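With one protein chain held back, the other chains of the complex are shown just where they sit.
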Amino acid sequence: MKQILRNIFHSPRFVVGFVIFCIVLLLSFYPMVSIFTPMEIVGSGFHAPGTYVNIKSTIQSRSEELKYVGAAGLSNQFTAEELGKMQEWLVKYGGIDQAVVDEAAENDNAFLELWLSTYSDDVQYKATQAYKREMQKYNKQILRITATDSLEIGEGDSTITVKSNQFVNVKNISNRVTLPLGTDNFGADVLTKLTSAIGVSLKMGVMAGAIATAIGLTIGLLAGFLGGWVDNTLTFFTNLFTVIPSFVILVLIANSISQAGRSPAMVSLIIGITAWPWTARSVRSQVISLRNRDHVNLSKLSGHSTARIIVQDVLPYILSYVIMALILQIGSGILGEAQLSMLGLGPSTTTTATLGLMMNWANTFSAAQNGQWWAFVPVVLAITLISYSMNLMNTGLDQVFNPQLRD
Amino acid sequence: MGKAMLEVKNLRTKYVTRLGEDVYSVDGVSLKIEEGRSLGVAGESGCGKSTLALSMMGYYFPPLHYISGDIIIDGQNISGMDPDKVRTSVLGKEIAYIPQAAMNALNPTMKIIRFLEDVIRVHEPKATKAEIRERAEERFVSVGLGKEVLDRHAVELSGGMKQRTVIAVSTILSPKVLIADEPSSALDVTSQKLVIKMMREMMEKGYIGSMMFITHELPLLYNVTDDIAVMYAGQFVEYGSAKEMVFDPLHPYSHGLMGSILVPEEGTRGMNLTAIPGTPPNLKRPPKGCRFAERCKYATVECSYVAPIEKKFGENETRMYRCLKDEPWLRKTYEEEQGGASNE
Partner (left out) sequence: MKGFAKYYGKRLIWYLVTLVIAVFLNFMLPRLMPGDPISQLVSSAAAGVTDMNAYQKIVDQYTKEFGMDKPLIQQFFIYVGNLFKGNLGVSFAQYPKTVSAIIKESIGWTLALQIPALIVGWILGNVLGAVAAYIRKGWDKAVLPFFLFISNTPAFGLALVFVTYLAVKAGWFPVGRGYGSQFASPVASWEFVASVLKHYQLPFWTMVLISIGGQAIGMRSMSIYELNTDYVKYSRFLGIKDRKIVMYVFRNAMLPQITGLAMSLGSSVGGNLVAESIYSYPGIGSQMLKAISARDYPTLSACTLMITIMVLIANIVVEFLYAVVDPRIKAAQQDG
């Protein structure tokens, strides 16, 4: 057992998949530390990722939180050296007489006027990029000092104006809220909602995968081990359901269950009972190759019951296959949930989100068409990462358990 | 003495394992096959005989690598040639190969004639389809396969048919040397006989200049080849004519191999090369002295330290053995052994 585990963790694919999966799993614990609950409405509608300041509260604690930094002459904004460099530029590239520049340097306003009328970022001149960038920086600073726009914070009587040459230290604002992934159409924090949805979707995926694997395993075992008419019948149905797209069955069943009846557990169940055929198929072929092995025959001769033989002599040998199938089924269960939700047949819930529902909401509120990427790109990424990590772990395990696949 | 079709001088090649270790599977092999003659090579599995077959092709596909030695085909030394030239002008035309697993040697989804077109066009790019078909039909009929085989896919042929088709395909360009690596070991007895009969006929008809036949089934060699060489741990330990090798084996290893073949009717029974106790040495680090010393019941201390050289004798030096002991002593020992065996 220890040896097997060591082999598994020596497969680079498995390790990469495992690490990705662990990271995603860790993310699902974020709602525990988040200041919001997953469905809590934080703002109104879509907001891009960023740090937001809640205005009213800011004003209430204005005396402490807002600090004004007045502009007190150019010498407060620039060092003497920097001013010298700017004067040098005016002479060298601006084509202004040294005397004119010297004169203007005596007066802040005259200098600003001269600079603004001569310099522009578009002026073409020969100098190193670093020099040009330095000049652009000074120019930006000057533009900020001379700008007359101002920002209004607050509403009604409590409006205050923060001039463009004034600063508010964001750190000192107590009601600052950082929304790393913005808010969705409901105005809920996407990060909290997403991470909680990852947890819910994973649970649904595990449930659907477990159901599908259990059904597939039972059918595969019975068909493969018993053979005869049992095998024929079960194989007929297995083949039937591999050809009829499971998607269709999924939609037909899900659509027939009323909105209220579609709990997350119910949706997992529906996904599980439509996803078993591939597992049944591969388990069956594994069991058939085992059926006539010596140890199985010995058990048969010893008069052990069929159930005992299956549990003791067959199951342990196909366990690795079953685990691999389960991993794949979990991944496709999550995809299945997303698919159903996109069609509007997902779980109906007001307390939790799922990855599929989040995508469905983003789609319904035209987030893609309006460029509100934060509402769905992280969700798509989460689904992809989960499914990808499952796939990597599966191929990694496959390489460990089927050495002939190694190349 | 006829013209030498194939001459190999002190050929050494090695395998490089996945872990980067060198395995010296062919370690100084020299041999000569004259026009119209055939040489059989026998040895236990793992002695390097299949590697020898591949090494003699003059083109080395990894993990097999050339170290030193000469391969001379009809006076032309191919071991110094540009590998690409070897591939286009020597392989298939001068020297041809029949692989061990001939069952799977043909591309299953290709008609035999299409494959023959590809083979012939490597060496004769201007050959037209009609010409190739004409030639192929003639040859296939002549070797008793029938021309309808040409339009079949490999998967549609039975095992024996596949085997004979592979032989016909390999020799379509009438190579000067044919190297056959256990071409019949996977077949049933009837098919084996057919294959061997076919190869002998091809020699007689001049489709094959000379032949090297590799096998682990000794009785086969006595019926098929003119000369026999015994290979052990990457080297020939003895060679001579089939008759000499069967009735007058010198090397203690050959004793073990040939002992029971004395009475040909019984020879096919109970032949088991692994009957000699012990296992061949690890060719990653060949022993310093005689390679057979560990398993030889006559080995002395000297044997473990001094590597025996090839001792040649007879007319044109057609007989060779590689042992520190001399010829009379070896003969005497063998006779005693035989006598002892019959007394028991």
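A and B are the chain letters, set down in written order, and residue numbers restart from 1 in every chain.
Basically, a contact is a pair of C-beta atoms (placed from the backbone, for glycine too) under 8 Å apart; a residue touches a chain by one contact, two chains touch by 3 or more.
Worth saying up front: this structure is predicted, and the values here are computed from it rather than measured.
Within the set B:T17, B:S45, B:N77 or B:N104, the residue that contacts the chain not displayed is B:N104.
Across B:L6, B:V119 or B:A168, the residue that sits in touch with the chain not pictured is B:V119.
Taking the complete complex into account, A:T242 is the one of A:N185, A:T218 or A:T242 that touches the chain left out.
Annotation for subunit B: contacts to the undisplayed chain at residues 57, 59, 61, 87-93, 96-97, 99, 101, 103-110, 115, 118-119, 122-123, 153-156, 166, 169-170.
Interface residues of subunit A with the unshown chain, by the touch rule above, are 239-240, 242-253, 255-258, 331, 335, 338-339, 342-345, 359, 362-363, 367-373, 376-377, 379-380, 383-384, 387-388, 391, 395, 405, 407.
Convention: only the chains that are shown with their structure count from here on.
Centroids built from CA atoms put subunit B at 64 Å from subunit A.
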